[in-house]
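Notes for the one structure printed next.
Of the protein chains in this complex, one is absent; all others appear in place.
After this line comes chain A, so read on.
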């Protein structure tokens, strides 16, 4: 049927960023993301007024997924952050805050958007080339022969998600497990390119967090009844496995597009069942010990197999199929007959395991890169948050393999980078101004806005009204508690900078983060011994942060470049 109604004309708004409404909503969004940032970030409870699921989180992916944003300008911002998170898992809040800050700061400057966009692009390339260069003073190489830095990375991620509600001891336990799970996915024999395995996170709610554990191989949940029925058949030692991806339920398969006439008294179901039993016979004669089926196995076939001491597990689901064929080396079988013996696989052992109230079959592989992370928590909502955090940590570890560097965390990278940019634009503006398109004043204005945006991201880590300072040597981030007396000597109030690399024993000159700055040369090139000695650093993933930085600047440029919004009201 064709559409009769004429389309309604669209609504066209000019200069969206000039409108008060948009500014107000932007600052609300900024308030939400800023207050969530960092280890002491505040949690948000998101729930639908009509009931249903309640989400308590401070992670950008959970927040933005549940928030419904209506204004198109904000939608650009949130989708951009979500797209970044789906690629890199980490640094979502960083991206969102930086983007909001950039938009806000630039609006205060009366420069044309084209100037702002081009200069921001120059500043961004200055940042990225610095962070990628050898001289970079805020990144640390990752030594894969030692777990120290990797453990710091995982621990930093866990600490920055306060909604996981973990104690110090629990953080240590979980970060060790995550690192162990990650190491299990690295193949032993490495060729020219590595294909990482997967860690499957298995939920186990109602148990203590410290009961969580990592097992090599695959855990398949079974009911207790199934277990008692299947257990007698179990052999010990290596098992021969057949994995089916086609249904073994005995349905009459696709009969084509023509008509099928069946004579009276003939049952096609029986015929198919006969076929299934024949298949069972073949499996038995091929000495199969374990049959796994993605879909449903007909009860008669199950009975037949069980009589012949073959364990049959069905309804595996499509997500486990790829890990299964990797663990067992079997090829998923898609036919009810003429099975080639080469498509069978094997496992080292099959045992039953009981964790909490749940029963599992545990497939122990001979050699494979699949492991199961059994994640426990007593609370459903917190478990969700913990799972998301574990996935983030595992993904970040994978990214670190590709680019074996980490950035200093705890706000130090941001303040250091801001100091670097400020120094560069004050003392060497020629590299950017060589086109002659912009004046030095324009550059300094934009650079100040850019650095302020970076520093406010670092400043967002402090939620309790404390004061933030930077030292004028390394450009690192130092925070002071709110209730500290103001007259005492600053260095007595804090022991370590944000990332934990330096302590205040040295003679620094100090500067408030919110005050005006004098450009100085931040010390580049980290001393090696400093990195080696520090055992408890806060570090961030380089790849994720770099990409977050790029996403934030690109998105801010996009939003600042808007001259019209056309809304289709149909």
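Here are a few things to note about the model shown:
In this section, a contact is a pair of C-beta atoms (placed from the backbone, for glycine too) under 8 Å apart; a residue touches a chain by one contact, two chains touch by 3 or more; residues count from 1.
Going forward, contacts and distances are computed from a predicted model.
UniProt records the chain missing from this view under the protein name "BBSome complex assembly protein BBS10", selected from "Elongator complex protein 5", "BBSome complex assembly protein BBS10", "Peroxin-7" or "Ribophorin II".
Residue A:343 is the one among A:249, A:343, A:366 or A:523 that touches the chain not shown. Considering the whole complex, the residue from A:34, A:80, A:185 or A:328 that touches the absent chain is A:80. On the side of chain A, the interface with the absent chain consists of residues 2, 4-10, 12, 16, 72-73, 75-76, 79-80, 83-88, 112-114, 117-118, 120-121, 245-246, 253-263, 266-268, 270-271, 274-275, 331-338, 340, 342-343, 547, 550-551, 554-555, 557-558, 561-570, using the contact rule stated above.
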